[in-house]
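Excerpt of the complex: some chains, original placement.
Which chain is which? They are A, B and C, in the order written, and residues in each are numbered from 1.
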């Protein structure tokens, strides 16, 4: 399967980004909604840290604003204010709204279950992880570190894999104080 | 000085609230904006905890949505979606917008500096604290506990006072991971 | 019932403290063991904050080292090193060991169930709270604020009471990352 983002608009970038054009780098797409509390509190700050920590040659972080609720208030203008207030510095795609459909285009094509969802692609553009919910820094860091180390073409020998975490392991509780 | 909230609309309450009518109870008003990160992360979860912890006979918690930025996207409809997603259960007043003014009515009348701002009134309706920024749970809890203990009329013997915290004391760092 | 600390030694104070002699002030005693993880992580940092935040005329914070496990390694010398490394500034009593008993003297007399345990006395020396486990800053702050406000003698009109928190209220999850 080939993955591409179908965006009606991009923020924080002069040019639209294309997943195929990013081959050679690891790509993390974080699907979010600006009024999703888990996104605002957990996944977007984490994505910001990733963007600020890694070299762009190794990792490209992309936000995907996939609105499937409260459409009338999570508008492009509202998103721009949100991005400004939360100081999100990475490129953000606005998932294309579909006439007569609650779900936007990319969310539907990728079969996203909700927000936040994490999509990670290796240097060959292969999807390595699709994770609904938050993933802790230790595991996500380990996954990305492994994928960054893996050179392009390596997945022809067999797809890069999410490490087989030890059963039952929980690398730190996630605790939302509400 | 007499304090009243000038609201164009109320959420989470059938009837508008009036500060004078709440005499006899301690009242905490938290002024916020839905796209203010410190509000969403710190002051609103704290206000929620206060609302859920104390008896309504002792403490009334009120949110005041004072929009002074991004007016076109922090609309009443957007606020309703935010309140739903963040599960805020206490009454929320929408500070009345003023034609030709960036600041809304109550914010201007109360000389609020920004958001979050905490306003605490004792059982006699006297303003005891106006605090711009976040106040940690230990100090705010101690202040409210003292005011709740104080019976109505007690402030005629001298206004209730914010405890004289020890100089330099910092009851726990506030750390926003962004 | 009259409460007194039976200590074999005191740290961080030139003179032993006596609970009856502290009448007129609110007193918080935190019973702990230096190798108790909940104590080191939660209750002792909280006690430190309380000690640094409130006036000594209002609140006196006392640590009570009640060793009931690993007696041979939680010695007075080990405690001194711990107190130094964790920068605990408040007076600490070493609960008197009893020949042939696992539990030390004060722990037994006060029927403490384990550590951490919080004991709070009002300005009249009446026990207001005995709490096994951690109590969050918001509730403990509110309790102390109310007791500080209450003048000596007030409890003759009826003992000071722990506020009747709303049923089911949880003022913020406590999350120990282990």
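Convention: contacts are C-beta pairs under 8 Å (C-beta built on N, C-alpha and C of every residue); 3 or more make two chains touch, one makes a residue touch a chain.
No experiment lies behind these values; they were computed from the predicted model shown.
Here 3 of the identical protein chains are placed; the entire complex in the file holds 4 of them.
In this section, only the chains that are shown with their structure count from here on.
A summary of chain positions shows that the Cα centroid lying nearest the centre of all protein Cα atoms is that of chain B. Chain A and chain C have CA centres that are 47 Å apart.
With centres taken as mean Cα positions, chain B sits 35 Å from chain A. Inter-chain spacing, taken between the CA centroids of chain B and chain C, is 32 Å.
Residue positions 177 of chain A are each in touch with at least two other chains.
Chain B meets chain C in the complex at residues 45-46, 49-50, 52-55, 58, 136-150, 163-166, 169-172.
Remark: chain A residues 35-37, 40-41, 45, 48-49, 69-70, 72-75, 77-78, 81-82, 85-87, 177-178 touch chain B in the complex.
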